[in-house]
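Omission of a single protein chain aside, the complex is shown with its protein chains in their original locations.
By written order: A and B. Residues from 1 in each chain.
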Amino acid sequence: MWRHILKRLAQAIPLTWGILTITFFISHMAPGDPMDMYMEEQRQRQVDPEIIELLRQKYGLDLPIHVQYVRWLGNVIKGDFGESFRYRRPVLDLIAERIPYTLQLTLLALLFSTSLGIIIGIVSAVKQYSALDKGVTLGSLIIYSIPGFWLALMLVLVFSVYLGWLPTSQTRSMDYEFFSLGEKIFDRIWHLILPVFVLGLGSAAYKARYVRNRLLEVLNEEYILSARARGLKEKMVIFKHALRNAMIPLVTILGLHLPALLSGSVLIESIFAWPGMGTLAVGAVGGRDYPVMMATLMISAILTIVGNLLADITYVALDPRVSYEKKKPV
Amino acid sequence: MLLKVENLRSFFFLDEGILRAVDDISFHVNEEETVALVGESGCGKTIAALSIINLIPSPGRVVKGKVYFNGQDLLKMSPEKIRKTRGKEIGFVFQEPSMALNPVFTVGDQIAEVLRLHMGMGVKEAERETIRLLGETGIPEPEKRFKAYPFELSGGMQQRALIALAVSCHPRLLIADEPTTALDVTVQIGIIDLLRHLQKLYDMAILLITHDLGVVAEMADRIMVMYTGKIVENAPAVDIFEEPKHPYTKGLLGSIPKLGKGSKNPLGGIPGAVPDFLDLPPGCTFHPRCELGDRDCRKKFPKLFAVDYVRQSACYKYYKM
Partner (left out) sequence: MSHWIQEYRMKRKNRFKKLILFGAFVLPGSGHLLFKKNVKLGIHLMTGTAALILLVIFRWYRIIGTFESKAFDHWLAVLFIILSWSAMVFISVKHTYELLIDKIKKPRIKTPLVLASRRFRENKLAVISLYVICFFYLIAVLAPFLATHDPSAIDNVLETRYQSPSWEHPFGTDEYGRDLYSRALYGARVSLSVGFMAVVIAITIGTFYGSIAGYFGGFIDNIMMRFVDVFIAFPTFFLLLMLVGVFEASIVAMILILGLTSWPGTARFIRGEVLSLKEKQFTEAARAIGLPHRTIIFRHLIPNGISPVLVSAAMMVSSMIYYEAGLSFLGIGIRPPTPTWGNMMSAGRDALLVAWWVALFPGGILAATMLSFNLLADGLRDAFDPKVLMRRFL
């Protein structure tokens, strides 16, 4: 098993390098160079062409591109993502501030979608052909197809504007500082409900469908019949024998959904004014803040790779067949 | 009588029609007896076996009949009661051992599970008993194999493990569905020996389901021949092989290649093909392919009747044979 893990880790390295390289080249495909952008923004003040040249030299923009690339790569590996054009602060700091909020949303949404999906999927499979099952099959498709940001707006409309049950945005209330600890915790959770729900709902619908189909498949397998023929209790047959087999591929799906959730968080963060990486990235695009754009792109990609790696390792841990592939029958 | 099956019917309710997989069969199995249920692939014997323990997958179900085991009708039992019977009183061996074992659990786990459930053993006790069972079924190094996953074992060993699983609780009846079909011939002999050994050891009755007449010849005390969901002949093994009283049985026996009988003689077969279950011929379903068939055969299906003290046949014309 460990060999497999090391293999995967080894594969992740060229992948990461590929990500860094592509990010670099995308950002340098823009016509003109960052200095022109900078000048545009500073249009108000008359900037001396000499100073522009000095700045160019400082940022190394006068060097040939492969030299720039190597320099940049060296910096990135050391953890130096440069300085934001907009905020004049190291990009790394900005990201460090924002990542926890994005991770909060994304991981909670993953948790929510997985638990909801599994529960509904199991119930749906066990009660096949019932009204619930048919409803779930169709309903999940509908939910999965609805654009998340529209759903968010509609839910905000209903629950915040008309009913006033949930807050419209932000991570905490205005008078947060005056709350007691218990109230603070509650406030945080209260603000998390809607964003996490909307973010995770599509994924939950997909998982429910997947679990249902997979479980039905497994329940038709011979070893399940064999288990029943041995007189095992039905609960054990479903929850021990069938579920284990059905769930294993779900782990891979979890890994696949992580980038989708990260993607989705960009829109959700925008709607709920959530101070995460998504809003940072959007702002950077609007303000042509290249260092930030590049950094958010790379970090999100790296998060994805890490997530996939974890999913892969979990899969190998759960399914004995994978790591034993090379072994001969005893 | 350990097992008495009366007028068992199991149908599949499909869009295309009703498939009468098991159509009114009756037989019995005595204690410590080996009875073989023989027939070509697709004649309904597996469904018959599953019907006994009432485990037919939908869209099929047992429609009618009684299955008396130790005096109680299995089909009328509550789900909880019959669950307790399965595995404990009646063991079931499946055809494809690689498919019948759960791939994500170790072999030892699966056997110990049953021991803990039906025999109330503790974890350590179950483990010990499992290792003993594995050894008894002829698996070398059972302590190692206890921790092995099914895919790590060869076909023969998987089948031995499956058999160990089936006999773990010392059932009175062992139903073996094509236990040797998926295995190499050399391995088959081992399995047959194993089954005989276990039968003597545990005083079990065996209901052997197979299409392999060679295996039947080795093991069976009595043979029942099935065709399109019905039993057409039921007699002691010796009588069946020497003097079959149904044209279908005769045809089956004639299809066995015999060494030395002169390779010049063509292999006898049965003309025609097995009919589609959804479109069976009227009356005796075998009559279109039968050399003795005539108009009477088309009118009504001959029910199994006694030909003599121990034999039954379902052919009006048996005396012609």
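Note that in this section a residue touches a chain if its C-beta (ideal position, glycine included) is under 8 Å from a C-beta of that chain, and two chains touch if they have at least 3 such contacts.
The structure presented is a predicted model; accordingly, all values stated were derived computationally and were not measured.
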Contact partner of the left-out chain, one of A:L192, A:L232 or A:L267: A:L267
Option from B:A21, B:L115, B:I131 or B:V167 whose C-beta touches the chain left out: B:A21
Selected residue (touches chain absent from view) among A:A96, A:L153 or A:I189: A:L153
Those residues of chain A which, in the complete complex, touch the missing chain: 14-15, 18-19, 22-23, 26-27, 29-30, 141-142, 144-147, 149-150, 153-154, 156-157, 161, 220, 259-260, 262-264, 266-267, 270-271, 278, 281-282, 284-286, 288, 293-294, 296-297, 300-301, 304-305, 308
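Everything that follows uses one rule, which is that only the chains that are shown with their structure count from here on.
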Chain A-chain B separation of Cα centroids, rounded to whole Å: 54
Residues of chain B touching chain A in the complex: 50, 53, 55, 57, 79, 83-88, 92, 94, 96, 99-105, 113-114, 117-118, 144-145, 148-149, 151-154, 157, 162, 165-166
Contact set on chain A toward chain B in their complex: 220-223, 225-234, 241, 244-245, 248, 318-321, 324, 327, 329-330
